[in-house]
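Worksheet for the structure shown next.
Removed: one protein chain of the complex. Kept in place: all other protein chains.
Think of it as A and B in the order they're written, each chain with its own count starting at 1.
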Amino acid sequence: MKLRTLTLGLLSASALAFAAHAESITIATVNNGDMVRMQKLTDDFTKANPDIQLNWVTLEENVLRERVTTDIATKGGQYDVMTIGTYEVPIWAKQSWLLPLDKLGDDYDVKDIIPAIAGGLSVDGKLYAAPFYGESSFVMYRKDLMEKAGLKMPDAPTWEFIKQAADKMTDRANGVNGVCLRGKAGWGENMAFLTAMSNSFGARWFDENWKPQFDQPEWKNTLQFYVDLMKADGPEGASSNGFNENLALFQQGKCGMWIDATVAASFVSDPKASQVADKVGYALAPDNGLGKRGNWLWAWSLAIPAGTQKADAAEKFVSWATSKHYAELVASKEGWANVPPGTRSSLYANPEYQKAAPFAKMTLDSINAADPTHPTVKPVPYVGVQFVAIPEFQGLGTTVGQLFSAALAGQSSVDDALKQAQDAATAAMTEGGYIK
Amino acid sequence: MARAVTTQHKTIATAAAWVVALLIFFPILYTIITSFKSEQEAIQGFNLIPSGTFESYSEVQQQSGYFKFFFNSVLLSVGSTILALIVAIPAAWSMAFSPTKRTKDILMWMLSTKMMPAVAVLFPIYLIFRDSGLLDSRIGLTVMLMLINLPIVVWMLYTYFREIPGEILEAARMDGASLWNEIIYVLTPMAVPGIASTMLLNIILAWNEAFWTIRLTTTNAAPLTAFISSFSSPQGLFWAKLSAASTLAIAPILIMGWFSQKQLVRGLTFGAVK
Partner (left out) sequence: MATQQTRSLARFMMAPSVILLFVWMIVPLLFTLWFSFQQYNPLNPMRDGFVGFSNYALFYSNPAFLYSILNTLIIVVSVLVITVVGGILLAMLLDQPIWGQGIVRILVISPFFVMPPVAALVWKNMIMHPQYGVFADIARFFGAQPIDWFGQHPLTAVILIVAWQWLPFATLILLTSLQSLDGEQKEAAEMDGAGFLSRFWYLTLPHMSRAITVVILIQTIFLLSIYAEILVTTNGGPGYASTNLPFLVYQKALLEFKIGQASAGGVIAVILANIVAFFAMRAVGKNLDK
């Protein structure tokens, strides 16, 4: 008897799940600050579209990527809107896994999207994902510490200057590290930084015949410089620091400089979260005089999987979340500084935004300085600044990231790490049929 | 004299036991303490006295809505455990009371089904779930969790039932009790403690299962393991929020475990005590 009640309860509980009245769309997103804010502001959307109900799946970046990739590759149909990056969009669009976004509405103004970003999200001239926020990378530094060190940060520093400044700013007795950089292994963690950095050293992942280039002096220079710099001036446990860890360090005043995503600017300059909010300066990512800077290009974007039954509702939502209207909504509720950056030219032309966000110009310049089709000095067969837009890169990038992270932790030498990276890349490229 | 030694002995033993126990419990305690700190406080070095703010809790709640996940966790863990008991009790009963040469082998074989790494079979299972419409369904996941824990359930029940003396059964049979009477009036009362502790252990195991519960759910069926995944490393300072989310995720099972500690301990023996 009891059992039966329970079974019945179970059955009816799961039946409930199907009984939603309005059309409900499921949105998979990453647990970043801007996305969490969007979740809080959805009343604005549901008021205008009472027949659409939003279900959120907020996951940590790696789990999110794993989940949406599994789902789209197996056509599981669990999500109607997916948050993906510039790495996935071209690959998935070529597989016809994404719907082209051509019904974003009349007032959407597609041309307003920053060209570098729109280019990364388009295939054959069709937009396959709408950018929610875009970013490049640049240098964030402590003006007060820089002054104390008797130096002045140029708008476009060289790596030599960064090293010199870091050496002078480091004061470990007082918990100040000259420079904080990513060390945590992952294609989107340390390899995003190192690949972008290597571009400014003239290195490349592959030559025109997809032959891996880790045995070339450019990579050796890159990795050696990075490891030496971090050993001399980096924080404890740098090999497990990713974006978040470094952000926390910088906000605590424990970093003299930090080279990372431009979106970090709004966090480090937020007096509620940052102890150094009024002391932060910005500069372009460093270079080596070779004509390329070490900055990347990324956009977290909303895309609609081809398998969805609710494409119209999904596209309505995507349009809302990436519109000018949404930017104004955020501005009215939380101030202009909190508007998702890096997607629309109009935002950077807005004087109110320029006033609220001192990093606006530097962000836009950084984004415009990145060229995914010609990422580095020498010609390459791939697209992507801090990644290589081929399906094999996630795995390969992470493996190489592990090896470089080991070099940073001092568990292997720079030469060993590069040699192992070369072997791993050669194996992966051979297996993938790139090297015949 | 003897008493003095005992008191002294007891004092030393008490002190040692408490120190060790607090050390073991410390990570949990510190998480609970940190959950009542502000984000700034949370990273300002070791401090056992929080300012007592509920900020993190309200933020966590606002962002993710705890109760939906909590409800699913309860449903999945209790549901899968009950299902497992329904299937396992007859099997364990027959193995315990009519053992054959192969009983041991069957038990070992059952345990060995747990050896395939879950991730290696994710794709096949995902495809099966997709084709039967079970993705993100509570029923699919309940069955899944049941299958994962079934070997342990059978084994625990088996070791329990085996300790019920067979003579009692024979006596009942002599009295002409039917099989069902035998089960209901003779066996059940003796088996209840064992079933209870088995049930508790499996609720814990199902509650803490963190592979399938994340991979096979999206919103409807997502339990607390998925809830935690949205707090594991967000942007900015997250120590206090992570602590609050962690506390929320483990509190129900921790409290249940504390209250049922005695029953659980009996079940955890796996027949190791004789």
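Convention: contacts are C-beta pairs under 8 Å (C-beta built on N, C-alpha and C of every residue); 3 or more make two chains touch, one makes a residue touch a chain.
These figures come from a predicted structure and were not determined experimentally.
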item	value
Residue touching the undisplayed chain, where the options are B:Trp18, B:Phe54, B:Phe67 or B:Tyr185	B:Trp18
Contacting the left-out chain in the complete assembly, out of B:Val60, B:Ala172, B:Ala191 or B:Ile228	B:Ile228
Where the missing chain touches chain A, by residue	62, 66, 69-70, 73-74, 91, 95, 183-186, 235-240, 245, 248-249, 254, 391-392, 394-396, 398-399, 401-403, 405-406, 408-412, 417, 420, 423-424, 427, 431-433
Hidden partner interface residues of chain B, rising order	6, 9-10, 13-14, 16-18, 20-22, 24-28, 30-31, 34, 42-43, 45-46, 87-88, 90-91, 93-95, 97-98, 100, 104, 106, 108, 110-125, 128, 147, 150-152, 154, 179, 204, 207-208, 210-211, 224-225, 228-229, 232, 239, 242-243, 246, 249-250, 253-254, 257-258, 261, 264-266, 268-274
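Following the convention adopted for this analysis, only the chains that are shown with their structure count from here on.
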item	value
Chain A and chain B, separation of their C-alpha mean positions in angstrom	38
Chain A contact footprint on chain B (complex, rising order)	39, 43, 62-64, 75, 79, 82, 86, 122-123, 126-127, 130, 135-139, 142, 214-215, 218-222, 226, 229-238
Chain A residues within the chain B interface of the complex	3, 6, 10-11, 13-14, 17, 26, 28, 31-33, 36, 39-40, 55-61, 63, 66-67, 70, 74-79, 242-244, 247-248, 251-252, 267, 273
